[in-house]
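Excluded from the complex is one protein chain; the other protein chains are retained at their positions.
Here is subunit A:
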């Protein structure tokens, strides 16, 4: 018996794709195997490791826990969409390169998407908030030390880059007009948010860890 197929339109990184998929096809598999966007990785297929995290209308979701048919009409952003339009690394990607925030690179796409949304919502995370931001993603290589640094560095880079240079919202703004315009608007407003007094000096914060001996 042939499986029933469903016609869906997946908008990924600003490009619309028309697909016919079975109801049970996972979004992660549709991205990887139907659209050949293999940057999204599958680490556990039960929503724990976070490697498959993509942004759905700007919000992080586990693509292994979402059916492709259920995201009809929504905007998906994958790691491939985080690169700047000119091909340069986006701020989160750049921060990972500078801070040695990755080793084997398999969990990395999930961290990049998670942090992209994280610093959009909280552009000046404290050290504790930077740790909290990645607390739902597993990495087996780095021991997270440099990923935390990368979060903090990414926030700085995103603020420095600013929306006019295409830095901060890179990866969230659809490159064509087929996407949901509200995402662009929401993101464009983020850099003006200021946590002011919440900001803790990173060095001081690190020094208070343990005994400081």
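Rule of thumb we're sticking to: a contact is a pair of C-beta atoms (placed from the backbone, for glycine too) under 8 Å apart; a residue touches a chain by one contact, two chains touch by 3 or more; residues count from 1.
By definition in this document, contacts and distances are computed from a predicted model.
Chemist: Assign the chain not included in the display its UniProt protein name, restricting the answer to "Deoxyribonuclease HsdR", "Molybdopterin-dependent oxidoreductase", "Quinol oxidase subunit 1" or "Multiple sugar transport system permease protein".
Modeler: The record names the chain that does not appear here as "Molybdopterin-dependent oxidoreductase".
Chemist: For a quick check of understanding: of A:39, A:58, A:123 or A:161, which residue touches the chain that isn't displayed?
Modeler: Counting the whole complex, the residue in contact with the absent chain is A:39.
Chemist: Suppose we count only contacts with the excluded chain; which residues of subunit A make the list?
Modeler: Residues in contact with the chain left out: 1-2, 22, 24-25, 29, 32-46, 48-49, 51, 78-80, 82-83, 89, 93, 96-98, 100, 102-109, 112, 127, 131, 134-148, 206, 209-211, 213.
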